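Here the complex is missing one protein chain, while the rest keep their positions.
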Amino acid sequence: MSIFTEKVGMTRRQFLKGSGMLAVAVIVTGVFAKIGFDAFAASDEYIDQRIAGLYTLDEQMAIRKSHENPEIIQIYQDFLSPGEQKYLSEKAHHLLHTKYGKDIPAFIEELNQHRDVA
Amino acid sequence: MLSSIVLSNGIIQVTDKCKACDHCTSICPTHAIKGRLGEKHHIEIRKCINCGQCLINCPFGAINDVSMVDERIIKALKDPNKFVVVQEAPAVRVALGEEFGQAPGTNVKHKMYAALRKLGFDKVYDTEFTADLTITEEGTELIYRVFNALGVPGYEDFGPLPQFTSCCPAWVKYAEDKYPHVLPHISTAKSPQQMFGAISKTYLAEKLGVDPSSIYSVSVMPCTAKKYECDRPEFMVSGFRDVDAVMTTRELAQMIKSAGIDFMSLEDEQADRFIGASTGAATIFGATGGVMEAALRTAYEVLSGETLGKVEFKAVRGRKPVREATVEIPVKALGGKVLPVNVCIVTGTKYVDPVIEDVLAGRSKYHFIEVMNCPGGCINGGGQPIRRDTY
Partner (left out) sequence: MSEEVIKGKVLKHDTQTRTMHWLHLLAFIILGLTGIGFYWDIAGIANIFGGPANASLVHRWAGVVFTVGPILYILLNFDRFSRFVDTITSFSRDDFAWLKTMGGYVPFIKIEEVPPQEKYNAGQKILGILIIIGCILIIITGFPMWLWCDVVSSAFLAICYNVHFWTAIIMILLVLGHFFLAAIHPKSRVEFASMMLDGYIDAEITAEHNAKWFAELQKTE
């Protein structure tokens, strides 16, 4: 009974093919990793584009300062501080300011009382 | 009731579609998402600030936000007794177009007004108006806090420096949950959304001669935390809910699509009178550093009495999570003394802790600190269109 075994070693062609396959695997992995990192770098470009959109819009506006908004001037003149341009007036403080955290329950109480008086 | 769900469970929920990839736990600024890789995740409600960053960053669209569209907005629009008014945040107008094939940053403000009228809103206003109002109130508050710190008599009622902004409801909830001692530093000014709610049911009702009880105030926001904010119990200064319902940019796009409106071919329209006019300062509220820049434009002119030649403060712009700048303002009330105002801008709540620690330890050199929860500002909020084409 005879035992047949394969010849060890490899021919030039086999070596090239074997290394070629390894090289392909390494390149595919590298390309994939590059795609991943590029993708990550590009993944928040839309944030810059949206920000740029807002700044462009700002530049196109005729009025670019809040206190020059004609309707802001009007709401203080007509309603929040009648007859004058007083920021943080009593009415503005009542309508436009709030409280935080543990002050909230007392604040709600205060608002309810204010309504009963009014 | 929807409002009790909102207040007890929050806005953000992880659904069964969760693939346990663990991506969101690194996104969450408050470590509110529990679950290891391989385990379905869930949100710890106590820690969640409803910012929705996990939602827009979930690879599988497995995270949902509570919708108020069907239960509140559609009902109000169908109710003939309701006078429905709507406000839209600055960040919505440069992102809404993305849902209709436009590039990010395309301004669709005027088409948005037209679409909202078509959807049946009785009056279309703009959050930018109350953003301007926020600047006059919050900016003035800052000036008074500075006077208080300088020992000018008559300003003792105002809080300590530095002053934090209060526009971002996610940041406010974070401070309330984790740093109650920093609350006196947060501006008492309401956020623009809540100011609009209060104004719409008082001033606007008066101007238009409409019964405030019939006014239904809706807002379109780039934000999921705004939904939580509108249901917070203290916002009822008008005697009613100040803001009745909030929808996100995504939900507005969905409403426009299901109403069969051809958005991009709409004629340009303008916002309505009284509380619809806006300025460039309000527009940039949607970007990180925008509130700061808007406040500086007004504070500089009010304090110095001079007119700004160049309105841009480029130093506060950018995308870095923590930025600082110094602006020198000559103060007329102090005889022309130049006051160097140190400002700081934080975008991303996960970067705010060291800034707060400094403030609490008394080491902070800043006068005014802007905090926005979402990286890049409101334009990258949890309610904005989800980008799937950029990898």
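Read from first to last, the chains carry the letters A and B; within each, the first residue is number 1.
We take it that a contact is a pair of C-beta atoms (placed from the backbone, for glycine too) under 8 Å apart; a residue touches a chain by one contact, two chains touch by 3 or more.
Since this is a predicted model, take the numbers as computed values, not measurements.
Student: Which of these touches the unseen chain: B:K19, B:H181 or B:K314?
Tutor: The missing chain is touched by B:K19.
Student: Using the touch definition from the top, which of A:Q14, A:Q85 or A:Q113 touches the missing chain?
Tutor: Answering carefully, the residue with contact to the hidden chain is A:Q14.
Student: So which bits of chain A touch the chain we can't see?
Tutor: 1-11, 13-15, 17-22, 25, 28-29, 32-33, 35-36, 39-40, 43
Student: List the residues of chain B that touch the chain left out of this view.
Tutor: 16, 19-23, 25-27, 35-40, 57-60, 387-391
Here is the rule we go by: only the chains that are shown with their structure count from here on.
Student: Between chain A and chain B, what is the gap in Å from one C-alpha centre to the other?
Tutor: Taking the average C-alpha coordinate of chain A and of chain B, the gap between them is 12 Å.
Student: Residue numbers of chain A touching chain B in their complex, please.
Tutor: 35, 39, 42-61, 63-72, 74-76, 78-80, 87-88, 92, 94-104, 107-108, 111, 115
Student: Within their complex, state which residues of chain B touch chain A.
Tutor: 90-91, 93-95, 98, 103-107, 109, 129, 131-133, 135-137, 139-141, 144, 166, 172, 175-176, 180, 183, 186, 188-190, 194-195, 198-199, 202-203, 206-207, 233-239, 273-284, 286-288, 290, 294, 297-298, 301-302, 308, 311, 317, 319, 375-377, 379-380, 387, 390-391
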